[in-house]
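Omission of a single protein chain aside, the complex is shown with its protein chains in their original locations.
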Amino acid sequence: MKMQEKNISANNFEQCIKCTVCTVYCPVVPVNPLYPGPKQAGPDGERLRLKKGLFFDNTLKYCLNCKRCEVACPSGVRIGDIIQSARIKYNTDSPKLRDMILANTDFMGTVVTKVAPVANFALGLKPTKVVMDAVLKVDKHRTFPKYTTKTFESWYKKNVKAFQDSFKRHVSYFHGCYVNYNYPQLGKDLVSVMNALGYGVHLLENEKCCGTALIANCMIDKAKKNAEHNIASIRKSVYERQMPVIGASSSCNFTIRDEYPHLLGVDNSDVRDHIELCTRFIYRLIDEGKVKLVFKKDYKAKIAYHTPCHMERLGWGIFSTELIRMIPGVDLTILDSNCCGIAGTYGFKKENYEVSQAIGKPLFEQIERLKPDFVACDCETCKWQIEMSTSKEVKNPISILAEALDLVATSEANK
Amino acid sequence: MVSAARDNEFDVIIVGGGITGAGTARDCALRGLKVLLIERHDLATGATGRNHGLLHSGARYAVTDRESAEECIKENMILRKIARHCVEETEGLFLTLPEDDLGYQAKFVESCLAAGINAEIIDPKEALRMEPSANPDIIGAVKVPDGAVDPFRLTSANVIDAKLHGAKVLVYNEVTNLIKEGDTVKGVEVYDHITKQTANYYAPITVNAGGIWGQHIAELAGVKINMFPAKGALLIFGHRVNNVVLNRCRKPANADILVPGDTICLIGTTSSRIPFEECDNMFVTPDEVDVLLQEGEKLAPSLASTRILRAYAGVRPLVATDDDPSGRNISRGIVLLDHETRDGVKGFISITGGKLMTYRLMAEWAADLVCRKLNVQQSCITMSTPLPGSEKENIDEISHKTWAKPGTTHKATVGRHGARAVNIGLNDEYDASLVCECEEVSVGEVKYAINELDVHNLVDLRRRTRVGMGTCQGELCACRAAGMLADAHKCTDRAKDDLKNFVNERWKGMYPICWGDTLRESEYSQWIYSGVCGLEGGKCETNKAE
Partner (left out) sequence: MRFDTIIIGGGLAGLVCGIKLQKAGQKCAIISAGQSAMHFSSGAFDLLGRLPDGTEVKEPLKAISSLPAEHPYSIIGAEKVAEYAAQAKGFFADCGVKVTGDASRNSWRITPTGERKPSWLTIGDFTPLAAKEEKIGNKALIVNILGYLDFNTKFLADSFEKQGTECRIVALKLEEMERLRKNPSEMRSTNIARVMDREGIWETAVSQIRTLLKDEDVIVLPAVFGLKDGSVVEKISETLGKKTIFVATMPPSVPGIRTQMTLKAEFEKAGGRFFLGDTVIESKADENGIIKSISTVNFNDIRMEADNFVLATGSFFSKGLIATPEKVCEPVFGIDLTYREGRENWFNTNFWEKQNYISFGAKVDETLNASIAGKKIVNLYAIGSVIGGTNSLYEGCGGGTAIVTALAAADRILEKK
C-alpha cells in the first residue's frame, strides 16, 4: 500500500503538531495583544476556516508576514503563508487610499520622481506629515524615503547599457522599485561589482514591482498581474537570453521565488532556481573558483549585520556575511535574530507605528550598544527603519563590496 | 413523606442516554410528563456518538429499503428546522466511478423520487465544481439533500430541553435491576457510579432505549430481544477535505460515504458481525483501516495523503431478523415493542432499531405509546418545536448580536451551542482565554459545560464542547481542562486519574493509524505527559466514572 506515504495539506497546515514553538518566535504577539498569534491565526484557525469562511478573523492583518514562525517550525508548516492566504481568500475590507498609495510603489515612483525635488520637500514638511498622519493615517514619525530625480533605469540606459554586451558572461538585474525611484546608488554599485567580476548587467525586458507591498495590502489582482508579468520577463531572460536573474533586495527575491507560487498561485517552477540574491550568486562563483575578489588594502570597518526576516526564511544570510567576512579589515558582528518591525508598509501605517517600534526595540538597542561604523543589511525597508530608529547608517552588502573592492584590480583578475 | 416519596416517583423512566432516550425524554417532557432519564455512562456514548454524523437524505436506502428512505427524508427536513445548530446543510452527491455500474444510477434516482427524495442527475463536471475534492474520474453524479448532523450536540440539545421541561437526568447511573411486582415493571434499581450508592426509582412505565445494550435491560425484565451487533469502523481526517457529502452510487458497501463534520471529515464504514460481548470494547484493526483508505481514496483521491486523526468503531443497534452476516440488508426500521402485548410484561416498552436520523420519530412513537398507556391526551410537538439553541438566526447573526467584535472563538462557540451561546461568559479575559486551541474552546465554555451540561469528566467535556477533538487530540487542553475540573469537583486525585483516562481514550483512536504525523503527535504527547509531567499508569477503561 503506497497510500499515506506522505501527508500533504495546503501549506502543510496539518503537519502542525501543536508544539507551540512558533508562538515563541512571533515578534508581534509580545507587543500586540490583538493579534491571535501564529498558531491560532495559522494552522489552528485554518481548520475552522476550511469549515466556513465566516470563521476568518480580521485581526490576521496584524501579521507582519516576517515568516519567523516558519523558520522556527520543526514540522515544516508554512504558517506565514497560511495566514497570508487566508487574508487573501477571506478578507472583505477593500483597501484604503492610504494602503493603495503605500502599496503601489512603482506607480508612485513613476509619478513622484518626475517632480522629485518638490515632492521630497513637501513630504518632508511638517504640515504635510500632519495632514498625512490625520487624513491618510500614515504615521507622522515616518519620513518617506526620498525620491530620486533620475531613476536607476534612465541612468543605466544613459551611462552603462552600451558596454554591457562587451562582457563574456551576463546576468539580468531585478533592481526593484527602491533602487529605481529612491536609491539608484545601490544599483550602480551592483553594476560596478558585477562588471568587475566580468559580468555584463542587463535589465529585464520589462520589470514591474515585485508585489511585496501589494500582497501585504491584499491587492491581489494587481500583485498577480505584476507577478505574471515579471515571471514572463524572467523566463525570457533565463531561456532566450541565457541570463540568470540577480537582485540585491532580500524581500523582492523572496517574493518572486516563494510568494508568487505560494500566495499568488503563479507558477515559477521553471525559473525559480535562476533567481537569486547577488551575494549568493557571487559566493557561488567564488566557491567554484570562477571569480576572484581583490580588496583595497586600507579598507577598515566595524560592521554589524542585520539579517532581514525574509533573509532568515531564505536561509541566505550566510552568503552575504561570508562575503563581508572575506574583506580584510572588517570586524563583523552578526546581530541577534530580531525583526526590525517595519515589515515593508506595515510600520508606515499610523495604527501600527507603536507596535512596529516596539518590535524593533531589541535590535535598535543592540546596534547602539555595539557602536558599529555602520549596519549591513540586504533589505531596503529594514534600512529605513534602522536608519530612522538608530544613529547608524545601513548599507547593502553589495555596496560594501563596491567600497571595499579594488575594482580595477578585480576586473583585471577576472578578465 | 409524600413529597419525599415523590422525589423518586416519575410518570416515565427512560433507560439509555443515547439520542433515542434523549429524544424520548424530551418528547415526554414536552407533553407534560414527569420524566427520569438514566444513563450508565455519559450521554451519547454508544452508537449515537459513533457513526458518520450524516444527515441522511434517505437516498442510501432508497433502493433497498423504501420505508427507511421515506422516514429519513421526512426527518431530514424536520431536523433542518428544529436542530439548526446541530445540522449543516451541505448537500450530498452520489458518485458513479468507472468501476461502478452506471446502470444503477437510473434505478437509484427512480427509487429516490418514489420515496420523496429530490434526487437530481447532474453533469459530473458540475459535481466536481460543487465538490472539487471528488474523484475527477467520475462518470455519473446525482445530487441529493444530504447533510451533516452533530450527534453530541443533538443529544445534548434534547437533554437540555427535557430538563427545561422538568425532566431529571442521571448520568453515570446504571440500571442494575428492574423493580417488578408480578408481571408489572414498577421501576428501576440504580447504582450511581459517582456517589457509589444504590437508589430505586418508580414509574408506571419504563422505556428501554438502551440501543444494543437494551438487550440486557430487556433480560432484566425477563423478555428477550435479539440484537444484532454489527461493527462499523470509521476514520476521521484532520480537516475538511470535502464540504459536500460524498457517497458511492452503488449498493451499500464498505467505506462509501465521506461526510464533512465540524472541523473534520470522516469516511466509513466497514461492517462485520461481532460477538455481543465485544460491544463494550471495540478496536479498529489494521485491515479495517486499509479497507477504509483504499475505498475512501476512490471517492476523494486526496484522502490518500491526508492526515488521519483517529479511527473508531460503533455498533449498529439492529434487531436481528435474519442471519445476514453483513448486517446491511437488515431494515434500519424502527422497532417499538410493547412488552405487555408481546411478552405479557406490563409497564415496560422498548424502542430500538432505527438510526440517528429517525431518533425524533422513534421518540414520537415511544412517547405516543407511553401517553396511551398513561391515558394522557397530549400530541407530539417535536416536529415543529426548535431545540434549545436552534432558534432562527445563523452563527454570524447570533455572534454579532451578542458581542461587539466577535472573533473566531465567539463564532466557534455559537457554532457549538447555537443561540444558547449567549449564556456563555466570554467577556472577561479569563473566561475568554482558550483551553482547547485547536477547536477554540474557551474557559467560559468549559465552565458552562461543567455547570450546565452534566459534565463529570474530560471525556464528557469533549462531547459537549469538542475539547481535545482537534489535531493534537488533547496535548495542552486536557491538562488545562483537568485543572478546571479539579476546581469544579474539588478533587485533584480524581482529576488526575481523569486526565490519564482521557489521554488514553484519545490514544485508543490514534494507535490504529499510528504512523506519519499521528506518530509524531503521539511521541510529542508522550514527551509531555510521560516525560515532562512524569504521569504514569493510567487506567485503560474509558467512559466510566470510575
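Quick notes on this structure:
Order of writing sets the chain letters: A and B. Residues in each chain are counted from 1.
The definition used in the following text is that a contact is a pair of C-beta atoms (placed from the backbone, for glycine too) under 8 Å apart; a residue touches a chain by one contact, two chains touch by 3 or more.
Everything quoted here is computed from the prediction, not taken from an experiment.
Contacts of the undrawn chain with the visible chains, over the full complex, involve A, B.
Set against the missing chain, the residues B:180, B:400 or B:508 yield one that touches it, B:508.
Here the missing chain is touched by one residue of A:8, A:34, A:97 or A:408, and it is A:34. Contact between chain B and the unshown chain involves residues 283, 286, 290, 409, 429-430, 432-435, 437, 442-443, 476, 479-480, 482-483, 486-487, 492-493, 495-496, 499-500, 503-504, 506-508, 511, 514-516, 519-520, 522-538, 540. The chain not displayed touches chain A at residues 1, 3-6, 17, 19-21, 23-25, 29-30, 33-37, 39-40, 70-76, 273, 280, 283-284, 287, 312-316, 318, 322, 334.
The rule is short, and it goes like this: only the chains that are shown with their structure count from here on.
Interface residues of chain A facing chain B in the complex, by the touch rule stated above, are 1, 3-9, 13-20, 36, 39-40, 43-48, 50-52, 54-57, 59, 75. The touching residues of chain B, when paired with chain A in their complex, are 238-240, 260, 262-264, 290, 293-294, 297, 302, 304-308, 395-396, 407-408, 411-412, 434, 437-438, 440, 470-472, 475-476, 515-517, 520-521, 524.
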